[in-house]
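What follows is a set of notes on a single structure, which appears directly below.
The complex appears here without one of its protein chains, the remainder shown in place.
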Amino acid sequence: MDIGIIIAGSAGEGVQTIGALLAAVIQAQGYSVFTWQEFESRIRGGQNSFRLRISEVPKNSPKDWADIFVSMNSGAAAKYLPLLNETGVWVSETPEGGRENITIPFKKIAEENFKKVIYANTIATGAVCGILGIAVNGLCRVIEKTFSNKNKTVVQTNIQAAEKGYISALDACKDQCVWQLPQRADRYYLIPGHEAVSLAAAYAGCRFISAYPMSPSTGIITYLSQKEDDLGVFVEQAEDEIAAINMAIGAGYAGARAMTATSGGGFSLMAEGVSLAGMTETPVVIILAQRPGPATGLPTRTAQGDLLFAINAGHGEFPKLVIAPADPEDAFQKTVRGFNLAEKYQIPVIIISDQFLADAHFSYKEFEFNEIPPELHTPNLDDIDHYKRYRLTPDGVSPRLFPGQSAHLVTADSDEHDEYGHITEDLGGMADQMFMKRLVKMERLKAEINPPEQRGVASAEIVLVGWGTTRGAILESILLLAGENKKVGMIHFTELWPLPDFSFPSGKKYVSVENNATGQLEWLLRAEYGVSMSGHIRKWDGLPITATYIRERVVTYEDERV
Amino acid sequence: MDIGIIIAGSAGEGVQTIGALLAAVIQAQGYSVFTWQEFESRIRGGQNSFRLRISEVPKNSPKDWADIFVSMNSGAAAKYLPLLNETGVWVSETPEGGRENITIPFKKIAEENFKKVIYANTIATGAVCGILGIAVNGLCRVIEKTFSNKNKTVVQTNIQAAEKGYISALDACKDQCVWQLPQRADRYYLIPGHEAVSLAAAYAGCRFISAYPMSPSTGIITYLSQKEDDLGVFVEQAEDEIAAINMAIGAGYAGARAMTATSGGGFSLMAEGVSLAGMTETPVVIILAQRPGPATGLPTRTAQGDLLFAINAGHGEFPKLVIAPADPEDAFQKTVRGFNLAEKYQIPVIIISDQFLADAHFSYKEFEFNEIPPELHTPNLDDIDHYKRYRLTPDGVSPRLFPGQSAHLVTADSDEHDEYGHITEDLGGMADQMFMKRLVKMERLKAEINPPEQRGVASAEIVLVGWGTTRGAILESILLLAGENKKVGMIHFTELWPLPDFSFPSGKKYVSVENNATGQLEWLLRAEYGVSMSGHIRKWDGLPITATYIRERVVTYEDERV
Amino acid sequence: MKTSVFDNQVENQWCPGCSNFGILKALKDALLTLGRAPEAVCVVSGIGQAAKFPHYLNCNFFNGLHGRALPVALGIHAANPALTTLVVTGDGDCYGEGGNHFLHLLRRNPDICVVVHNNELYALTKGQASPTTPVGARRTLPAGPVESSPLNMLGIAIVHDVGYAARGFAGDIDHLKGLIIEGISIRGLALIEVVQPCITWGTHPMGWYKEYVYKIDDVHDHTDQIAALAKVSEPSDKIAIGMLYRGKPKPIYAERFRKDITDRPLFESAAISTSKMAGLLDTFK
Partner (left out) sequence: MKTSVFDNQVENQWCPGCSNFGILKALKDALLTLGRAPEAVCVVSGIGQAAKFPHYLNCNFFNGLHGRALPVALGIHAANPALTTLVVTGDGDCYGEGGNHFLHLLRRNPDICVVVHNNELYALTKGQASPTTPVGARRTLPAGPVESSPLNMLGIAIVHDVGYAARGFAGDIDHLKGLIIEGISIRGLALIEVVQPCITWGTHPMGWYKEYVYKIDDVHDHTDQIAALAKVSEPSDKIAIGMLYRGKPKPIYAERFRKDITDRPLFESAAISTSKMAGLLDTFK
């Protein structure tokens, strides 16, 4: 089973509400559902879509084609219909010409029957359930749960609305609708990318977040604010991104694990703060949720365009860690790891995500959330006699205490400094040693970095080389290509700076896969490993890379070669 | 002739005044003089030095050793004496033990004879002239010129002070002083790095500078403010660096060639603005005067630590030009070139300098200042019928008009936009075309980039590979090594991004030379050209690289190899 | 349907019924009344719903970065003061991310008119608190009631003797038009803060505001700083609209620099000739 659904309409037409409700119902039926969203940067109007993919075992990557298409208006119909399979079913809010479709005027039904247009969402959800062959009581149970904090009438009306939609679909559908989704015993976790990051942060001991709203990062601070009681993270909406990172650094210095979250433009403003964290050796975690630039660019779209900027961000030379998780589970684990390494090496850690991951929900049978409690790296007070915040040590890591924690005074200085944190201009001496002490940490950190993930590389002719959130699409494309007897493997990076010792097996054709236009990973790997790609697959239109997109290009590439 | 002089003392003791006056006298005598400075980040106290190098033909690179050393206090004596040649002459303000020295209590003499300690500077200058064998009237002429806007008594007293110093030195020096600098007919230009940049900017048609003070960049805006009447550049001291770059972009959009200047920390804050210039296709020139980081670092020292940051600065993918002039003459030419290319391609241009270049004065027999008037790239209004600011063109460059210049409306948008500058979310269509249009400019620009400068590469065994301001030291080191029968050549980059098509001749040992700790050029060249260095010479102590420093390491490297 | 030279055909992205449309109309009408030609006008904005404004009228515009409209506008004004430079911005854009530029624009007194759409929230990013959100109000962020107190930017402008300070109401287009005409007409910096109810994320509908808004009467002395400050410090159920303050006469930005070139754009300045540059370089000899 691999059913694709597109719900499309303008902002304000409930696309997101329908999609989320539907996902919950499918999940409750015991199926895996993967969802992702693409929408315009406006509050009303435009044309947006919510995509679902239903399967029996998780298929967590975006599909290009849909089997079921719900259009909320004619513009949506025109824009997204080309994505519907030839055999697919089209449910339309408005009567549309051209291809055969089932017209169900959700809004009209809502107004006529329930006096409120808002019920159109539930009617539409009911209709899709009908088409999918989900029993109506499955939907009703989810509605009861979803609206449990509303009054009884609301719940009842929604159930009636759902049934109304359900029946209209059944009536209209006839034998077009081939699907059946009977209740299964399985139960999947359905986890959104940035909620995974937020929960992981709290689990890693994060106690402070300061951030300035910026798509697609805003979900993190919003979720942490909503979950204040459960997670205990202090939340501050900063006046700008410069304040955000400096507040986080202040909190980190004072002993609270701290983070911030932003997108490219805000990250640009944070570059100086990244350098400050490097110099003062203050742990801080920065979530960089990418969207297409430059400048304001396409605020609600996805991209992998900030890798080299993140690696090189901040003036001067200092250690930092850059990681780019592949999916929510990986994001959970890498976020915990990021906080631990930030504290262990007293460095800034940049976790790169993107709009695709931020807004997508992935299904998991088990969610491995890394049951190691947050690693602490606080020195034992009893071991400290004469305290120097920046003591020169062989591994470059100095004992970090917190101000007010003991009688020891804790200092931090953005100037080049001596072991006590006081300004130094001892050029050949102390200044030099401090500079080196910080860089030595980078060597140690490098030794801890995991090698890229390798899949089927030994037997592969072509190896797709990717990073971050393209992993799902790459893995699926390998399966597709295997079906065409192409031996394709994968080397996938999620820990990107410093890069670990690694050598690319020889005799392979390497093809990079990136959601950007200039091939940033490709460039990075050439500099670091001297490896050259034989080809590259790039996409920079603001939408995620899909398996079929990759497959097509690999095939073309192969054909050209012959 | 190759005489090195060090004047050393605390801030406030006139080190800079003495050095500058001395340089003027030497210049007036018809000799080449090269000067550079190193000082602490404080207003009074510390230990600073002013270095001079006298020769008959220009030797524009720093020397490690001095032949004449003037110490203004005991701390200065202790710090800099190790740099005095064994046969060198030491003039000391205070009686010092240890090595033989000539004590001339400048301050005391000044107070006793002229009632003001300020005359100590002229006395000291007179003393050095005595030691150098410069006729006293040469010094007097320069004093007259220097103090021409002061009243007669001031001039007279200074002349007396100079004579006093001169005679004290002659008395004390005896046969220790072997130098004679008779008047020569030659006359050299003595040009400071950042004044060359400032003049060049004005010559290139720059009409607007907004900047926030930050060492070592402050000289540029200061000089342009002082020269307002001559150069006509509008000067705005911004409230911060973000304002600075946005003001410059605003002015550029409105038709005034515009620039800003800063150092690493301020440049970090400008990263978002760089991206804005990329997106809106607004020409802007940014001077990035490097100092050692991270964070505040060593504010008054020199470094080459921001190369990769500059190249990758700003979120998203867009074209930019990064150049790093080698010396004041090159800086003049490259600044003009930078302004022209910024306008031709409608891109941000980053000109990298550093504290060494900012504060150093170079001597030139002729100063080639590139007699091409500023290139204009304004479209002919008659050719424009229906104006679209972002018209899609084959070379990616759209006709740029200025608002208010004609009836055509001129737009600029930081969002992804259509040809009229209006927001677009046409993902596969217009948005994509605009993205590519901007990147196409990069290809064209790349074709215009000059290859690196090559010196003696064909016959060399070892080739030193450097960038920016290390050129002088590298060239001199090659001469030193030639004297030891080592065949050493140079490949030197001043145009660093985009990098031109170029191939490194095979069969050479390449050794990079950089004023940083992590080898940024080395990394860049590996990524771009696949070339690997056999060794590297790095220095990151805040002081410039010298020829002897390079020579020593090349020799050691050679020895190790054997 | 084209009724004014300032109309254009760009699809408007604002929510149908948003009060931003009222401000747009007021500003277009003001420009018409003032007889400005589209090419003589330059509208500068940052990012936000308010900041999409320049796309919806026919003139020169620079839609820059979030928070950075003011420095861009200052650069434009310095380069070409003959343009009527307007800034249209939001409470987040101008007072949040861009707060420092606002402070320092007050120091410079450029001949720019700044119109701030104050909806007391961040609309484009989906309803977070802004620097003008009242204490206790609910927004999508923070999850609980807002705790930080709002900024009084009109008050700050008045304390700094701004050229012109007024409060407008998006629900009273004609009145607002009058203020914009004044703001553009006076020489020097003008700040017009507009009460701009957001019907999607805001607490109150337009009607609510209509109840509390009142027009400043003739008794108010707009040369009196204290009186003006009192007007912007009234309790939240009294929203005075109209001209609040008129600053004392003082030099306009760049006046000294421009004494000879007056309002001419800098791009018309003569280039420095080769011989002049050679002469300047000779002073280093």
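As written, the chains take the letters A, B and C, and residue 1 is the first residue of each chain.
The rule is short, and it goes like this: contacts are C-beta pairs under 8 Å (C-beta built on N, C-alpha and C of every residue); 3 or more make two chains touch, one makes a residue touch a chain.
Keep in mind it's a predicted model, so treat the numbers as computed, not measured.
Decide which residue listed in A:S55, A:T280 or A:S477 touches the omitted chain of the complex.
Of the listed residues, the one touching the omitted chain is A:T280.
From the listed residues B:R44, B:K152, B:K174 or B:H386, report the one that touches the chain absent from this view.
For the chain that is not drawn, the touching residue is B:R44.
Of A:E236, A:D306, A:E419 or A:E495, which one is in contact with the hidden chain?
A:E236
Per the definition of touch given earlier, which of C:L32, C:L103, C:A137 or C:I186 contacts the omitted chain?
C:L103
Residue by residue, what part of chain A touches the chain that was omitted?
That gives, for chain A, the contact residues 27, 187-191, 195, 199, 202-203, 205, 207-208, 210, 228, 230-232, 234, 236, 238-240, 242-244, 246-256, 258, 272-273, 276, 280, 367, 369, 371, 373-374, 402-415, 421-423.
Residue by residue, what part of chain C touches the chain that was omitted?
Interface residues of chain C facing the absent chain: 95, 97-100, 103-104, 106-109, 131, 144, 147-152, 155-156, 159-161, 226, 229, 233, 250-251, 256.
If you put the missing chain back, which residues of chain B would it touch?
With respect to the unshown chain, the touching residues of chain B are 12, 41-46, 212-215, 218, 221-222, 225-226, 228, 235, 237, 239-240, 265, 295-296.
Keep in mind that, in the parts below, only the chains that are shown with their structure count from here on.
Give, as an integer number of Å, the spacing between the C-alpha centres of chain C and chain B.
Whole-Å distance between the two chain centres: 41.
Report, in whole Å, the distance between the mean C-alpha point of chain A and the mean C-alpha point of chain B.
44
At least two other chains touched by the same residue of chain C: list those residues.
Expected reply: 13, 47, 65.
Where in chain A do residues touch two or more other chains at once?
Each of 41, 46, 265, 295-296 in chain A touches at least two other chains.
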